[in-house]
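A single protein chain has been omitted; all remaining protein chains appear in their positions.
A and B label the chains in the order they appear, each numbered from 1.
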Amino acid sequence: MLATLLSQRFIRNQYFFFAGYVILQYVILATAWNILGGYTGYVNFGTSAFFALGAYSAAILINKLGVSHFLALVVAGGLVSGLLGLGIGYLTLRLRGVFFSIATLALAVVLQTAIINWDYVGGARGIYVLRPKEAPFFGHYVEFLFIMMVLLSLVSVGVAWWIENSWVGRGLAAIRDNEEAAECMGVPILKLKLFATTVSGILMGVAGAPFPYYITYLEPSSAFNLDYAVNSLAMPMIGGTTTWIGPVIGAVLLGTAQQLATVTISSHLNLLLVGVILVAFVVLAPEGIVGLAQRLRRRKLS
Amino acid sequence: MAEALLEVQGVVKRFGGFTALNGVSFEVREGERFGLIGPNGSGKTTLINCISGALRNDGGRILFRGIDITRTPAYRRTRLGIARSFQIPRPFSSMTVAENLCIPLEYAAGVRDADAPGEAREILRRIGLESKADAPTGGLTQIELRKLELARAMAARPSLLISDEAMAGLSSAEVDEILALLGRLNAQGITVIMIEHIMRAVMSFSERIVVLDAGDKIAEGTPGEIVNNKDVEKAYLGE
Partner (left out) sequence: MGSKFMELLLNAVKDGLLLGGFYGAISVGLTISFGLLDVVNIAHPIFIILGSYIAYVLNSTWGVDPLLAGLLPAPLFYWLGVAVYRVYYRSFERRGEESLRGLVFFFGILFLIEVSLIITYGVDYRLVSAGYIGRSLDLGGLSFAYRLLVPFLAGSLLTLALFLFLTRSFYGKAIMGVSQDRFALQLMGADPVKIKTIAFGLSIATTSLAGALLIIIGPVEPSVGRVYIGRVFAVVVLGGMGSVGGTLVAAIIVGVAESLTSIFVGPAWSEAVSFALLLLALAVRPSGLFGR
């Protein structure tokens, strides 16, 4: 409800729409990353690959197949990225976690190369996507897009919340804490890891699916931007990786800070700061803001 | 005559050029108290890893209740009824002691979400760790960690429990505590394989013992027979 109110007032102002959209996008990406990273302990460096695949799937549907129904785009984006997650997981999750991570790094590079060389989607030149003028019930399509992102964020966070509190989440935590022991305690580690990778992939694809409509000009260097990889990693690290709130806090804080910073400092300096903050948190406060808050609360109680 | 619960047939395991297990064979009968001993590096833990499924053996077969489990993944073996504790405790460090037990309860024993915490506390009570149920694992003492390892294995409701050097480095009283616990479990019908270096524990506990040395089985028999076995003596004292 609050979101709708906010959106009604702010979307008239284009800037807030764009800034808000990006932050919501990161809420989804950070939450998605954390399901595999924070809950299961497997680090994905290739968020941009999953995100871009979602975006390009939607773009193909819009431009080449004439499908503009929003739900269809989201489902397509989620499905394709989910399959990618399943695929890369199947190839690498039987190995040490580090090889999975390296594979995700290599994946981003390889996929970007593939898209750049694929003329069907415009190659390096990219493609233009026409944003519809009107949307059912909402008037301006821009408002509709924003509301949809709010909904998608809520869904993603809901998925994370469910996983965290279910037997699946407990199994994932066991894998994260001690994979060998988990296996000997009856946890089907490969199946659970594949589940986490696939769900994470689906959500990242879902985050990417509305992107063509948002940006209207889709090309590889923006879709595969390193921003996505770093931020989707830094936000949970800063906010806290053990619970669903962490990525949300991280996304809102870091995302807002970046939006404010873009107008004042160069985008590269912006990224540099993110990098510094990331390293600082990993070294000094690995449990993130949530963890710090928990520690403070415990100290007050004792 | 009790049925063979576990059959190890000609198990071979190699690591690169090094042969850790060179065709080891023996049987463990249902309800038995079984001891596995041998000098350091003889392959005991490797054998346990092959039985529990943490490692895949390169040759030979492992049968459980007559079924060939050589290709069965570890988590399924646990669900079939094989549980093991780890030599160096491996607690789930982000969970409390009770939560640690909920994992095998839910995943191996199939206990429902709602019932698991209660059962976990019950197991902790039987093992003497009830007071630490809600404590994080980080603050536990060595013996508490060992007990947690055993408690976790118990929570899997096994028919075969493998205790991997649970008593190493413990005081004499603590060793007796663990011995008594394993004895109680056996009395309830759980077959126990004990791997230990503490001779008095193994000798007093086991009905039968297998001795490994450098990947080979060099002796098998009752504690009395093993104590008088010349090959065993040589293996431990060296040549």
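Just so it is clear, a contact is a pair of C-beta atoms (placed from the backbone, for glycine too) under 8 Å apart; a residue touches a chain by one contact, two chains touch by 3 or more.
Since this is a predicted model, take the numbers as computed values, not measurements.
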Please identify which residue in A:Leu91, A:Leu130, A:Leu151 or A:Leu260 touches the non-displayed chain. A:Leu91
Touch assignment to the omitted chain, from A:Pro132, A:Gly158 or A:Gly275, lands on A:Gly275
Contacts of chain A with the missing chain: which residues? 37, 41-43, 45, 91-92, 94-99, 101-103, 105-110, 113, 116-117, 176, 179-180, 226, 230, 233, 237, 266, 268-269, 271-272, 274-276, 278-279, 282-283, 286
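In this text, only the chains that are shown with their structure count from here on.
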Rounded to the nearest whole Å, what is the centre-to-centre distance of chain A and chain B, using the mean of the C-alpha atoms as each centre? 43
Residues on chain A engaged by chain B in the complex (per definition of touch): 167, 170-171, 173-174, 176-178, 180-190, 242
Going by the contact rule at the top, pick out the chain B residues touching chain A in the complex. 52-54, 73-76, 78-79, 83-84, 86, 90-95, 99, 102-104, 106-109, 113, 152, 155-156
